[in-house]
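I have a structure here, written as structure tokens, and I will follow up with some questions on it.
Omission of a single protein chain aside, the complex is shown with its protein chains in their original locations.
Note that the chains take the letters A, B and C in the order they are written out, and that residue 1 is the start of every chain.
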């Protein structure tokens, strides 16, 4: 085992890379390739796969140094699903060839990834999914419909969970694949939401051929592989120390301060109650990040997401009520494909509508409360009627 | 079948009774006996048992006429459990001897009744009760503990449900009895509640002998018989047209009007929200009684009780908050046995505490919501794990 | 009194007739499709409803060709329209009718003009709307931005000219006639003589418009705004029933969905968390029915209280019902292709319309002597 690299070594390597590839003169992609090949991409990944096997905690050192030098980044916003969900799963379950093939263009942002998990009939109960993959020689033939897929219209690759055996209980008949989004039979349609926009897609899969070499993990082990993906999805929440009056409460407080005509004394106490709730949520997020930093990961992540959804919905609802006539109007119902979601810069009606999704997307509030009740408080789980039944015999 | 008695006939009979038994000179009990024997007690009961087989709707005619003549009543408040719960069950399931024996002294108020149903381990799930009755010749020997028994300390008779067969599923092993509260082995202890008072009792039954002649209905049919009792318990709710600001909201509104120093503008909107909720509940009760009068009984009874509990708790909570220093004080923690429960005339703290019982006594709010969800909305029942299991094997 | 809280037999017949028509002609998919068309209002449906079933002239006295009905019947119609979020100008036309009736009774204006308009409305020839922002509550002292020239008017008040602007007016897009409060009186203006600009509206099934008057000819209908206040009070009373209908529909749709949607091998409607929330919603709706009925069954000072109660209560219930409808439908409820959002947008807008719940509670505080301080 090679000796551990120190922070000082790391800084030297970064400077060496910057010296050899001046960001001012090197093309963006060349620079990112060089950074990956030097193991300075995701430091905690193994050598040869863009990392140096270092502790995660050192990553900010690299990011800061590259930013200071004016080096291009890999647009982590745009390739978040690849970085956050596909990559750890490939790393955990892929064979060497798969890792070599996919991780470099993923990190460098050359290939965008998306996630084909949810289905119209399988939301909270993901393991009930119905998309079928049937073995055909060296390939699998995939048929089904996936939904709530961000970035599907720009993605080259998808991580996919499909049912390979409908005759066993639902968790046992799943297999995990990587799917080429340019393959014949893949159709992406925008999924319009109640705001008028389409942030997400539906993906229809009709006789799509997936080579067996694009399978991640063993046949029938798809649920276990998917857990890795989903656990990595939740890590992101928490966020750390935002300043006071960040987010939706700031919009409402500004409206109150700057438009005296909307101040309804009857709703003053409600405004302040929400202000207090927002401040409490903010301090709780601060405390959570301190806990994480101190190596005491808490279950507050689910709580934070739950509280965030509830707050956003209440605050935006009150904003509309305060605004009166202004609240009756909307800005734009045109079908659009926004790059990112932002609550500011749109009309109050947009905030009200978009916030409704906060308690549905990425785990409904009901599921989050179940998680807290069962995993944190240790309350008994629901009586399960689906554990020992073949998937094909489940009520749907 | 005799021809139906008209309202005119009825009025004549009442006048005849009053003429024969001048309330001014007849003793109270003599008058009530005469009224019962004339079939003018509960008009819808059969002839010979205090009634004339008339429609229930005619009862107010009799009550008004007797009240106008200054006749004594049977103190329905004091003997409510007998009138409302024991009597319909005796009428429905008793044999002739039992009806003759119990109904007359019950209606005339000579004998007070109480109800021995709930147990410490069987509240919402009444059918899980553990009090055992074992056959011994012509008697049954009863052992167990009952709880939340109003009037047990004044009662001569009790209606009792006990387990006669622990080896069958819980609903099938129950039998219904009438128990003599003066029998050896019956011990009544006051059950003090968080207000300091004891409105209820615990009743301990130790080898109490109950003659088989005091059984109502067949052995093992106790659950069916108890349904009659419980259905009659719920009929009472609804109450009809109370004036605006009746009950707890009136107390709070008066405090706000009469003590300007407690007016907190921040809580003004909350006060009005509760005022609106109370008015909505009042109008809903009015509508319910109109529906009942029009022969359209609705499931609003459970809803009314649920709303009443929630309102009382919110209103009394706000009252304490408004009163500030005054809300920190209490009137009296002395253990007492009140005759009736009234929210007025005691301190705000009493109202706050006593209202906590409203969502527990006579069906918890959770059970009421279950009833609405399943019987009104037709939502699926909970998965039952106790239906086909012998009582003795149930987890407790 | 308490019998008045029930539905009478004729009311139930009216309700069934409207419901049948809407089932045919206002299925949610067509309502949704219309929101993106050039004609946000369904004038064909309105013609059938208004002329055919006669809901346009419901309040118009029989001698003027109307049904001579009361707000109770109007409320029954509104309840069905709320269930369908039907894009017809019923509420706006009702408000205008109520204004015309109040103007006629006040004796403060031109009865013949009111009579003539009421006759046309009852005959289904014309639809009217009141040119006032939809958010105004009945108790507001209204000061609009439309003024009358010349002022004082000449001898013939028919010759008045109106200039100015009113924003966010409901149900004026399909109207033929506008009733315009201006400089303390109310004027009748032909819609064609004003410039109406559709507004991008939160409630896609009741599209608002901004109205510009540029020296538009107006006939004086009444002096003073008292008829306006009475009309808005009637509208607020009837809106409560529309909100009731919307809430009922949301509950019904949601209950049906959670009975059939399975997750973890069980209908999601078998989970107690959802059951309790739906039961609570049912309790709220049962109460909404009582208060909504009461608001259209009483009069005078008592009606002013009853309407404030109904608006405060029913607004909140409708919003709660629509929000639960979206949430309990999960992902599908968040999409454009499911009707839940039509209800959500209508419910939230309706809660702001004719005064917010907080505004109605504040009004109540005056009425029942519970001052803020």
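Note that contacts are C-beta pairs under 8 Å (C-beta built on N, C-alpha and C of every residue); 3 or more make two chains touch, one makes a residue touch a chain.
Since this is a predicted model, take the numbers as computed values, not measurements.
Trainee: Looking at A:98, A:246 or A:291, which residue reaches the missing chain?
Mentor: Only one of A:98, A:246 or A:291 touches the chain omitted from view, namely A:291.
Trainee: Pick out which of B:93, B:157, B:256 or B:352 touches the chain that's been left out of the picture.
Mentor: The single option touching the absent chain is B:352.
Trainee: Thinking of the whole complex, not just what is shown, which of A:122, A:205, A:253 or A:328 touches the missing chain?
Mentor: Final answer for the missing-chain contact: A:253.
Trainee: Of the residues C:48, C:108, C:190 or C:272, which one touches the chain left out of the display?
Mentor: C:272
Trainee: Which chain C residues would touch the chain omitted from the figure, given the whole complex?
Mentor: 271-276
Trainee: Touching the missing chain, which residues of chain A?
Mentor: Against the missing chain, chain A presents residues 240-241, 253, 256-257, 260, 263, 265, 268-269, 271-273, 275-277, 279-281, 283-284, 286-287, 289-291, 293-294, 296, 298, 300, 303, 306-307, 366, 368-370, 372-374, 376-383.
Trainee: Tell me which stretches of chain B touch the chain missing from the display.
Mentor: 118, 120, 123-125, 128, 147-148, 191-194, 196, 264-267, 313, 317, 320-321, 324-325, 327-333, 349, 352-353, 356-357, 359-361, 364-366, 369, 382, 384-386, 389, 394-396
Going forward, only the chains that are shown with their structure count from here on.
Trainee: Let me have the rounded angstrom distance from the C-alpha centre of chain A over to the C-alpha centre of chain B, please.
Mentor: 56
Trainee: Provide the C-alpha centroid distance between chain B and chain C, rounded to the nearest whole angstrom.
Mentor: About 44 Å, centre to centre.
Trainee: At least two partner chains per residue is the criterion; list those residues in chain B.
Mentor: 265, 268-269, 272, 383
Trainee: Do you know which chain C residues sit against two or more other chains?
Mentor: Answer for chain C, listing residues that touch two or more other chains: 266-267, 274, 358, 361-362, 372.
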